[in-house]
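Heads up, one of the protein chains got dropped from this complex, but the rest are sitting where they should.
This part shows chain A:
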Amino acid sequence: MTRRERNWLLVTPAAAWFVVMLVLPLSVIFVFSFGERGPAGGYVPAFTFEQYANLPARFTAFKNTMILAPLGTIAAMLIAYPLAYQLAVRTDPKWKIILLVLVIVPFWTSILIRSYAWIFILGGSGLPALLEMVGIEGVRLIYTPFAVLIGIVYGYLPLMVFPIYVSLDRLDKRLLEASADLGARPFSTFLQVTLPLSIPGVATGCMLVFILLMGEFLIPALLGGGKVFFVGNALVDLFLQSRNWAFGSAVAFTLIVIMLVTVTVYMRLIARLHSGRQDISIM
């Protein structure tokens, strides 16, 4: 077996997986998006741009997603960073593993059940009742965009904590000592050394969370009370309720294109930012 053949053999499983699990379904969606809805729902083959012309009918869903997905990503990052920092830099190594496991533990239960628990926490007899005891009345939490934001941050926090933790954990501690030796205060060491070096972790975490949030439907459905409508919810309704597969495919395909563009631009920006920093550190 030549080296070339061996290489082919090695990539075959991955290639097969991509074709079956990614290329084929995406092709189906692409083809369906030019079709029409059957009289009782489903899909009728056709070649029309009608579905794409109809996209403005889901403008609000796209708008909500484009607002809450970045907002949720940033909120998760702001909460995850201090946590990851504490774990990676400040925690005694013998505790690290236990604390890390605690971060993963929620993943052992389905997100569906965990989100459902938030309905009780945010519902009238949960947090608002507690707030009432300390004199803050009339707080409505459940079934608001804020509840959805809480659910999102809660659900995806571990995905943000891990990449940041890894980048901070791998950080060469001698750099911090060097910075201190050169007279930098801890805060400026953080700003000039730690933070720039952890950017790859932050960037990875943000991308993971952002991509998942763009397709999110469960948390808005559960904690938004059907009033906070994401593209994901529009898709669920189009496929499961109105059975308009053609239009649903057009919406799905548009979402994929938006995500591809956003993620590409984002990665370019991060790459530029990161290489810029490295230039500075070399100087």
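The rule we apply is simple: a residue touches a chain if its C-beta (ideal position, glycine included) is under 8 Å from a C-beta of that chain, and two chains touch if they have at least 3 such contacts; residues count from 1.
Keep this in mind: contacts and distances are computed from a predicted model.
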{"item": "Options \"FAD/NAD(P)-binding oxidoreductase\", \"Potassium transporter Trk\", \"Chemotaxis protein CheA\" or \"Cell division topological specificity factor\": UniProt name of the undisplayed chain", "value": "\"Potassium transporter Trk\""}
{"item": "Selected from A:V20, A:A57 or A:L78 as touching the chain missing from the view", "value": "A:A57"}
{"item": "Contacting the left-out chain in the complete assembly, out of A:P82, A:P106 or A:G124", "value": "A:G124"}
{"item": "Residue in contact with the excluded chain [from A:L100, A:V153, A:V193 or A:L222]", "value": "A:L222"}
{"item": "Residues of chain A (touch criterion as defined above) contacting the omitted chain", "value": "37, 39-42, 57-58, 60-61, 64, 110, 112-113, 116, 119-120, 123-125, 140, 142-143, 218, 221-222, 225-227, 229, 233-234, 236-244"}
